[in-house]
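What you see is the complex with one protein chain gone and the rest in place.
Entry: subunit A
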Amino acid sequence: MNRRDFLKNSITVIAGLAVPLSALELISPRKLLATKGDESPVRWAFLVDTQACVGCGFCVKACKTENEIPHETNITRTWVERYVVTRKGKTYVDSPRGARDGFTTDRIDQGEEGFREVKAEEIEKAFFVPKLCNQCDNPACVQVCPVGATYQTPDGVVLVDRKHCIGCAYCIMACPYGVRSFNPAYKTAEKCTFCYHRISQGMKTACVDACPFGARKIGNLRDPDDPVTKTIMSGRVGVLKEQYGTKPQVYYLALSREVK
């Protein structure tokens, strides 16, 4: 081998090594173009009224039953948090079993630290905040999936393909809201689907139907006459952890600054 051949071959090999395996999948520009432009007529969004929530936990119970989440495990697709803020500015948060059985005692469950009792006269404010998947427009959980098992539907709901999920839990780590969990029965990632089977046939989610106080509502952002859309567009609503850039689509009325 002379010097010229050696250099030629080296360049070929280096160029070849530079092509990663994924580049061998041909992406047709037409396919990519098709993904732009034609907007879905539906974009699901959720509205939570924290003022109306009384912490009964009927939503959590209904969600677990509707979506066949093992009742006795601590995993749940939606949960209710209680915030107790003292006059001295301390904030205590609890959500025993995700509030599956509601809140029935003033003692605040602090996990390993046991229960904390805050005297009534020390409480500045105390309220409940329901939480569920924010169905973000920029879902961090989807980006990290190595196998294409989690994705966003055209109408904005993030779902998990249980047949493709390998249970690596990257998405559980990536979600800034902690809404994902690991389903012990399927051994896959578990998350709120906005009750996709219900909303896609004109029903409301199980949690919305179970809430006696109208604290939870679901609507279509692309429909300007939808009452939920009207509230989101013209009402004073907040979202959780806006600074993460995930563009969450669960909007909160009367969101307090203590709520993270």
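The rule we apply is simple: a contact is a pair of C-beta atoms (placed from the backbone, for glycine too) under 8 Å apart; a residue touches a chain by one contact, two chains touch by 3 or more; residues count from 1.
Everything below uses one rule, namely that contacts and distances are computed from a predicted model.
J.: Going by UniProt, what is the name of the one chain that was not included in the view, given "Tryptophan synthase beta chain", "Chitin-binding type-3 domain-containing protein", "Cytochrome c" or "FAD-dependent oxidoreductase"?
T.: "Cytochrome c"
J.: Hey, which of A:Gly167, A:Gly214 or A:Gly235 is the one touching the hidden chain?
T.: A:Gly214
J.: In the whole complex, not just what's shown, which of A:Thr73, A:Thr91, A:Thr153 or A:Thr231 touches the removed chain?
T.: Reading the full complex, the residue touching the unseen chain is A:Thr153.
J.: To test your reading of the contact rule: which positions on subunit A touch the chain that is missing from view?
T.: Residue positions of subunit A that touch the missing chain: 1, 5, 9, 21, 24, 27, 31-32, 35-36, 38, 40, 50-58, 61-62, 65-67, 82, 84, 101-106, 118, 120, 123, 125-128, 138-139, 142-143, 148-154, 159, 161-164, 193, 196-198, 200-201, 203-204, 206, 209-210, 212-215.
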